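Apart from one protein chain that is not included, each protein chain of the complex appears where it belongs.
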Amino acid sequence: MTSTEKTPTLSPVADAPAAGASHEAEQAYFDALITEDSRVEPRDWMPEKYRKTLTRQVSQHAHSEIIGMQPEANWITRAPSLKRKAILMAKVQDEAGHGLYLYSAAETLGTPRHVLNEQLLEGRAKYSSIFNYPARTWADMGAIGWLVDGAAICNQVPLCRASYGPYGRAMVRICKEESFHQRQGWEILYELSHGTEAQKKMAQDAVNRFYGPALQMFGPPDADSPNSQQSMNWNIKRFSNDELRQRFVDMMVPQAEALGLTLPDPDIKWNEERGHYDYGPLDWDEFHSVIQGKGPCNVQRMQRRRAAHDEGAWVREAAAEYARKNAEQHAELMGA
Amino acid sequence: MSENITHLPESNEWPLWEVFVRSSRGLSHVHAGSLHAPDATMALRNARDLYTRRNEGTSVWVVPAEAILASDPDSKGGFFESAQGKSYRHATYYTKSEGVKHL
Partner (left out) sequence: MSYASFESATRHSEGESIIAEDIATSGVQASEAVARYALALGDDALMLGQRLAHWISRAPELEEDIALGNIALDLIGHARFFLTYAGTAWGKTEDDLAYFRDEEEFRSVRLAEQENGDFGQTIARQLIFSYYQYELYTELMKSEDPTLAAIAAKALKEVEYHQDHATAWALRLGIGTEEANRRLQEGLYYMWPYIDELFYDFEPVAELPGVAVVPSTLRARFEERLHATIAEAQLQVPDVPQARGGDRSGVMSEHRGHILTELQVLARAHPGATW
């Protein structure tokens, strides 16, 4: 702050409430940060509901990355070329990384990772429903990259400006890395749609299965999304579910054309007046039933996650024990 | 703040480490995020895998999260007050020399 036009002493936001400040002063300080579109940082006072909402959102996002590794990991060992195998491995590995960036952000809100993990393993925390669908064919690797990661990126780009600093910073890193994910998916589909008849069919079939669920990744229609407004008021969310969904459809239509594939919605049509593509209704009954546990792979995904956790317990314990033994030995050597 | 910094795993949950990455020579290490590891050696290894997968780093630091002392946000006003109102610490405070070169 070097300008004389706006000296720091005159900026109300820089004026943090003093120690022992009243609740009203704390709330006012927080509100001012939000109004100024500034960032809330971990050690700032924040309303309990803001903390809870964020913890839930960020950890669910992290869980989605981790569970989302499974459908793709399913194809690493069968990838049809060594180059594709390497790319897919790097991508799934990135997802583990993104999960960790997000857990790292969630932890700054005060809940340790192992507690967040327990919430997932005990079925108390949700993750994105899309990962409860099976990855049946190699073309699904393309559809997941193009449509699922595409939708995720559409959702995530505005989150880079989320009011909570650590979340926004994690999203910046994730968005940078994910741009390759969508492109590799598009490229898989491109190769298939320009390949043999069987490959083309495989590609179209994958797009048919993933298109609807990908559009549902933005959440229920605005009218049925009661918590969205609060998140928008807090500058966590910047655009409504339907706004983001529209933006996504507008991007996907020309990309599908470039692929030579058809989006499975006969109602897709350019609307000159709106300046957007119209699209048909989505099957929200299916969406809600998958959330309620009726998806084709809900049980399988959780079972794999629990198995990894349980079977790894002795390894984590041994490493922790080794660290303790080493520290004791070190203390003895130092004569402590 | 904890007086007694042990950063030892008290349970079998691995402790938290903060990661700082130097992106290229000549720059400072910058906070990149955190991770869990049983000890410093593994923390450094995990940091390399997690935060430098795309050549982002030429050097990595890991610090036990609980070893970091942070200023208290409740006393923020007081803590940083002294630096405020002293605009004469900044070059832009001095305006008489405008137009004079190399000053």
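By letter and in written order, the chains are A and B; residue numbering begins at 1 in each of them.
Going forward, contacts are C-beta pairs under 8 Å (C-beta built on N, C-alpha and C of every residue); 3 or more make two chains touch, one makes a residue touch a chain.
Predicted, not measured: the structure shown is a model, and the values here were computed from it.
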Based on the whole complex, identify which of A:V40, A:V58 or A:A73 touches the chain you can't see. A:A73
Listed residues A:S38, A:Q93, A:S225 or A:T262, member touching the removed chain: A:Q93
Counting contacts across the full complex, list the positions on chain A that touch the omitted chain. 66, 69-70, 73, 76-86, 89-90, 92-93, 96-97, 99-100, 103, 138, 188, 191-192, 195-196, 198-199, 304, 307-308, 311-322, 325
Interface residues of chain B toward the undisplayed chain are 14, 35-38, 41-42, 44-46, 48-50, 52-55, 57-60
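Everything below uses one rule, namely that only the chains that are shown with their structure count from here on.
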Averaging over Cα atoms per chain, report the distance between chain A and chain B in Å. 26
Which of the residues in chain A come into contact with chain B in the complex? 2-4, 7-9, 14-21, 41, 43-45, 90, 93-94, 97, 100-101, 104-105, 107, 112-114, 169-170, 173, 177, 313, 316-317, 319-324, 326-327
Applying the document's contact rule, which stretches of chain B touch chain A when the two form their complex? 6, 8-9, 11-14, 16, 33-36, 38-39, 42, 50, 53-54, 70, 72-78, 84-85, 87, 90-93
